[in-house]
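Note that one protein chain of the assembly has been removed; the remaining protein chains are unaltered in position.
The chains carry the letters A and B, assigned in the order they are written, with residues numbered from 1 in each.
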Amino acid sequence: MLKVTNLTKDFGRSRIINRPSFEVGKDEILSLVGPNGAGKTTLVNLISGHIKVTGGIIEFLGQDITFASPYRRIKMGLARNFQITNLFENGTVLDNIRICLFSNYGKIRRGILPATHYKAITEEATELLDIFGIGNKEKLFPPSLSEGDKKILDTAMAFALKPKLLLLDEPTSGVATGDKFKVMDTIVAAIKKEQVACMIIEHDMDIVSDYTDRVLVLAEGNIIADGKPKDIMAESNVKEILFGVRD
Amino acid sequence: MWPIYILNGLYFAAFIFLISLGLNIILGVMGLLNLAHGSLYAIGAFMAAWTITRLAEGASIFILLPALLTGTALAALFGLFMEYFLIRPMYKRALEYQLLITFGALMLFEDVIKMIWGGEAIYASTPFVLLGRVNILGNPYPAYFLLVMLLALVVGVLIWLFMAKTRIGVMLRAISLDREMATAMGLKINRLGTFSFVLGAALAGFSGALVVPTTPALLGFGMEPLILAFIVVVMGGLGSLKGALIGSLVVGQTRSLGIAFFPEIELAVMFLIAAAILVAKPEGLFGR
Partner (left out) sequence: MAQLKSFVRPGLIIYLVVISGFLFLPRIVSTFNLILFQYGITFAIVALGFNLLLGYTGLLSFGHGAYFAAGAYGVAMTAKYFPDLFSLEILIPIALLISFLISAIFGFVCVRHTKIFFAILALALSMLLYALLFKFYHLTGGSDGLYVKIPMLFGHTFANMRRPQFLSGFYHYFLVGMFFAAYIVMKCIVNSPFGKALQAIRDNEVRAELIGIRVRRYRLYAFIISGMYSGLGGALWGFVNGHVTPDVSHWIFSGELVYMTLLGGFGVFAGPVVGALIFNFLKLYAMGSTEYWMFIIGATLIIIVLVLPGGVAGGLARLASRIKQPSDKGAA
C-alpha cells in the first residue's frame, strides 16, 4: 500500500531522515518508535506532504506521490492527525467532524443551502462520534474538552476523511496515563472496524506491544529494526537506543 | 539628461529609504504596521517648516540644523505618546485591532496638524534656495538634493552600525528574527518595542523635516510617501533593512524615469516590478 524507498530530508546541513525504506501493507497496524529527535514526526510530515522531500521515493497505492500536493494525497486516501491537537476551535465537535465529511464528499463548494440541511452527513458525523465514544459531546467546543477527548476528536477528524492509510502522530501524548488505554481502545476498535491501515508513532512500549502487529524502530533518521513487537524488544541494540540500557 | 534622471532617482530613493527604514524597524521588532507613519512624517515636516519660517530672516544654511532637530524631536514625542497610550494596550490583541488603532491615530494626527499649524500650506524653501545649484556634467542640479542623499546615507550607515554593533541593536535584531526565542532569553520585549517605535517615529520625522525645504508642507503631506514606503516594504520583505535599501533604490529610479517618460503609468510600472518580485519570491527580496 505505502512504499517508502531511500527517503532523505535535509534541514540546512543536517540530514534528519537518512534513507529509510519500508512498506506498509493493507489493513496493517504498525507502530513507529524511536528516541526523541530520531525524525519520527518528520517522517510523517514527509509522507503526508506537509514538508518537501529532499530525496528518495514515496509510493502510495502503486503511484509515485513523492511530489504530490497534500491535497492529492488526502484525496488518494492518506490522512493524518497531529501530535499537538489541531482543531477548529470556534466550531462545535460536530462541526469539526462535519467539515471533514463535507470535504471528503467534495461538497465544500456548496454555497447556498445551510450545512445543517445535509442530513445524511450530519447523521454520519454523529455515528462517527459515537464510534469514537464522544457522541455525547457533539455540542461542545474543543477548548472545553479533556485532553484525551481532544486527541480522540483529532483522530476522528482524520478518520472522517475515509483514509486507506491513517498516520497517527502520538495519539496518546498529553493524555493522563490512566486514560491512555481507553483512548487507544477506542481508536484501534474504529480502525479495525473500517479496515484502515494505520501507522502510529508511539512512545509507550506497552501500547506498542498491546495494539500493533509490527514495529519500525527509527534512529538517527533510519530504520534500524523492523518486526514483531516481542522480537524487537528482545534485541539488545534496540533496547539501548530506546531505553539507554545495555544488557 | 540621463545623469539627472539617475540623480533624481537616487534622491527619491534617499527619502523613501528614510521613511521605509522607520516603518520597517517597527514592523520587524513589533510586528506592527503603523498606518500613521505618514502622519509622523508630516508632523516632522510641519514642525521643521515652521522652525524655518521663524528663523528665515538673514539665515545661513545652518538653519537646517534646528529644523531637523525640532522636526525629529516632535515626531519622536508623538511616537512616544502613541506607543504608550495606543499601541501598548494592543500588544496582545489581534492584528485587526492593531491596524485599526494606528488608523485611528492617523485620523487624529491629521487633524492635530490642522489644529496646530492651520490648514494653510507652509513654504520653507530657504535652505533649498540657500544651497543653490551645482553643475553636474553641464546640467545645473539643486545642491540640496545632494545633501539629502548624503544625509540619508549617513543615517543609513548609523542605523546599520547601531543594529550591528550596539547591545540594544543586537537585541532588536534578535527580536525581529525570533520573537519567542528572544522572550525566552529574557529580553524586555515591551521596552525594546517602545524604543523601536520611537526610533521609527523619529526617522519618519527626520525624513519629513529633511524633505520639507523642497516642497511645501500641505495637509495630507504623508499620504503619498507612505504608499511608496509600503511598496518598498513589500518588495524588500517585511522587516528587512537590506530590503528597504534595495526596494527604495528600485522605487526611486522607477519614479524618476516614470516622471520623465511614462507619467501616467509610473505607479503601475512600479507595481509590475513589485509583482514580478513577489512571483519569484513571495516573501519579498529579503523577507523571511
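One rule holds for everything that comes next: contacts are C-beta pairs under 8 Å (C-beta built on N, C-alpha and C of every residue); 3 or more make two chains touch, one makes a residue touch a chain.
Computed from a predicted model, the values in this text were never measured in an experiment.
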Shown chains that the omitted chain touches within the full complex
A, B
Looking at A:26, A:52, A:107 or A:228, which makes contact with the chain not pictured?
A:107
Residue, one of A:16, A:33, A:58 or A:99, that touches the chain absent here:
A:99
Residues in subunit B touching the chain absent from view
27, 31, 33, 35, 86, 89-90, 93, 95-97, 99-101, 103-108, 110-112, 114-115, 223, 227, 230-231, 233-234, 238, 263-268, 271, 274-275, 278, 282-283
For subunit A, enumerate the residues touching the unshown chain of the complex.
48, 50, 70-71, 74-75, 79-80, 82, 86-91, 95, 98-100, 102-104, 107-116, 118, 157-158, 160-161
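One rule holds for everything that comes next: only the chains that are shown with their structure count from here on.
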Please tell me the distance, in whole Å, between the geometric centres of subunit A and subunit B computed from their C-alpha atoms.
50
